[in-house]
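Shown next, in structure tokens, is the structure this report addresses.
The complex appears here minus one protein chain, its other protein chains still in place.
Letters A and B mark the chains as written, and numbering starts fresh at 1 in each.
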Amino acid sequence: MNRTSILVRRVTVWTVLKWTVALIVAAIAIFPIWWMINVVFALPGEPVSLNPRLWPSSLSAGIDKIHMILTETEYLRAYGISVAYALLTIAGVLLIGSLAAFEFSLFDFPGRRLLFGVVMLSLMVPTAVTIIPTYLLTSRLGWLNTMQGLVVPGLASAFGLFMLVQFMRAIPKDMIEAARLDGANHLQIYWHVALPLCRNALVTLAILTFMQTWGNYMWPLVISTRPEMYTVGQVVGLFNSPLSHHTVDTVMAANLLAAVPPLLFFLIFQRKIVEGIAMSGTKG
Amino acid sequence: MAFLEISSLSKFFGTLPILNDVDLSIERGEFVVFVGPSGCGKSTLLRIISGLEDTTSGTITIDGEMMNNVEPAKRGTAMVFQSYALYPHMTTFQNVSFGLRMAHSPKEFITERVRQVSSILQLDKLLDRRPAQLSGGQKQRVAIGRAIVREPRVFLFDEPLSNLDAELRVQMRAELMDLHRRLGTTMIYVTHDQVEAMTLADKMVVMNGGRIQQTGAPLALYDDPDNRFVAGFVGSPKMNFLPARLAAVEPDAVKLEAIGGSGTASLPAPGLTAAPGPVEIGVRPEHLHLLPDGLEATGLVLNGEVTLVEELGAESFVHMDLADGTHITIRAGRGAARPAGQIRVRPDLERALLFGPDGQRLRGGDGRKG
Partner (left out) sequence: MPSARPAFFRRPRPGRNMPMTLRRYLPHYLMIAPFMVLFAAFFLYPILSGLYYSFHDWNGVKTPEFVGLDNYQTILASRDFSRAMTNLLWYIAITVPLGILVALGLALLVDSFTGRWANFFRNAYFLPVVLPAFLAATIWRWIYAPNFGLLNMILGWFGVPSINFMNDTDTMLYALIVVDVWVSAGFNMVILLAGLKNIPGELYEAARLDGASKWQQIIHITIPMLGPVLFFVFTYGFISAMQVFDKPWLLTGSSFTSYGGRRNALLFPVMDMMGRGFGGVKFGEAAAYGFLLTIAIIAVTALMFTMRAWRERK
């Protein structure tokens, strides 16, 4: 039995079919993004028939456009708003969620089941339903068009709590007891023992929160009505609207810039993201 | 008042009694072992002493102070857990110094203390390692170090050696005894292994069903058990129990019948008072003697069939069934019996103990014997 015949034997009709389909689907998944990149990095004004945008044709033109957007429009500011919004939300969700998850997963106290149950029930209530009353409340607090208006209403994340509770439940009880006997007070046990042990969950939650915040459209839409507080999503919306005077390629450049952080995060952390989602699905 | 005093302590889980009216006195510097089968309440009692669990009623006093509502960390107790409970993300140094760091002790103080403790337990070379890089015995020592460093008045051990293999367990036992000798601190140790209890304890506390069955030095419990449970629990292999009938009580002896189905004997028991009726005679395996074929014997002789012989090299254990079905074990020399066949056994009645139908020991006037 020589080597070539083994190789030939391995490649069946099934394998060929499998690979073809897989590659075609991959193309369908990736091509639109690739196409967007190519539109950006092409000379403006080139008719589509000449350049179907299957590959980037002009690096410098693309860079020019990006430069223009960042310097001559409000884009950079919106970027800053979105970044601040995302980071503040992540910090808040992680801190507040982990404090509560610590209690719900490792200790017992009167009302624990009830409170936790109510929070978990909220996962079933669609977000669109609470948005208008929440908007009214936020408005009454005077928080329209402010960073706190953007961030604070989203900090009590039931999903985040759920995820952290699942992870913290795995911490051995006698480690907590040992810390208690060692004289650590409640907060110290939380900070020195529990938090370091669920680092993975915290990272995954941070990433998922970032993705969700960056792409959040509905909430900034109602809270940020003044251009100074627009998030990236809204500014891109401006570029997209028929009233903007920008050409297709510039609009695409604006969109592409907005896609960079999530794409970057994904490329670096893809395993954690995928695992996080998979876990919540199989446990949920 | 003793150093550690437990009074009328009970713990109920709903209506289920886990500990029932427990009284115990522990002297300063004693090595006390709580021993008993699973579910007897020994671990619960330990945890109540530590403060990790509450009592339903009763009090705990350490050195004169009532401890019932004092937080665990403030009681002056330290605990070593069965699973070590080391913080996996911290080095040995950080694990040992954790309590001191949480109390915000000055840095030099912490370093000095940890150094002292490390040299006692030979942890010096391991200070930078994480628990995952330590062996079972090393982890155990780090756990002990973490307990020592806070200079507690009472050490609590919750089955700390259960996770180690047999050889390591023997070694660690010796180290623990040595540690006790050096530090002189009061130690309370929980185990289900009565061999471990016998070797380690100054005072042994045998528990069953949430109650203390008997307290005392290991050999005292071995030679002079208060009830059938303690008699059967302490000592390996277990004591033999022969059903019999108490026929008559005389000033100096009691007459027994139906021993092992048919035997009769007169047991020396000065001053023993009891009503005639069913009893049990307890005889330890080493107090039963095999009679070689042909040898005439005086006194009580039991006949039976050999079921199993365990040869252990220096000694053997012969298992046999008596005529009435009672199963007994005899400790004999090497090769003393054939694996099957009829044999005869002579019990040493001077060392036999009597137990009444309620399981309590029947004692003579001087408190001993029976």
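Basically, a contact is a pair of C-beta atoms (placed from the backbone, for glycine too) under 8 Å apart; a residue touches a chain by one contact, two chains touch by 3 or more.
Predicted model, so just to flag it, every value in this text is computed and none were measured.
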| item | value |
| --- | --- |
| Contact partner of the left-out chain, one of A:Leu59, A:Leu137 or A:Ala170 | A:Leu137 |
| Chain not shown: contacting residue from A:Ser57, A:Thr73 or A:Ser122 | A:Ser122 |
| Contact partner of the left-out chain, one of A:Ala26, A:Leu43 or A:Ala170 | A:Ala26 |
| Chain not shown, touching residues in chain A | 14, 18, 21-22, 25-26, 28-30, 32-33, 35-36, 39, 48, 52, 95-97, 99-100, 102-104, 107, 109-110, 112, 115, 118-119, 122, 124-134, 136-137, 139, 152-156, 158, 161, 185-187, 190, 211, 214-215, 217-218, 222, 232-233, 236-237, 240-242, 248, 251-252, 255, 258-259, 262-263, 265-266, 270, 273-274, 277-279, 281-282, 284 |
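Following the convention adopted for this analysis, only the chains that are shown with their structure count from here on.
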| item | value |
| --- | --- |
| In the complex, chain B residues that touch chain A | 50-52, 72-74, 77-79, 81-83, 85-89, 98-99, 102-103, 146, 150 |
| Of chain A, residues touching chain B in the complex | 172, 174-175, 177-185, 188, 192-193, 196-197 |
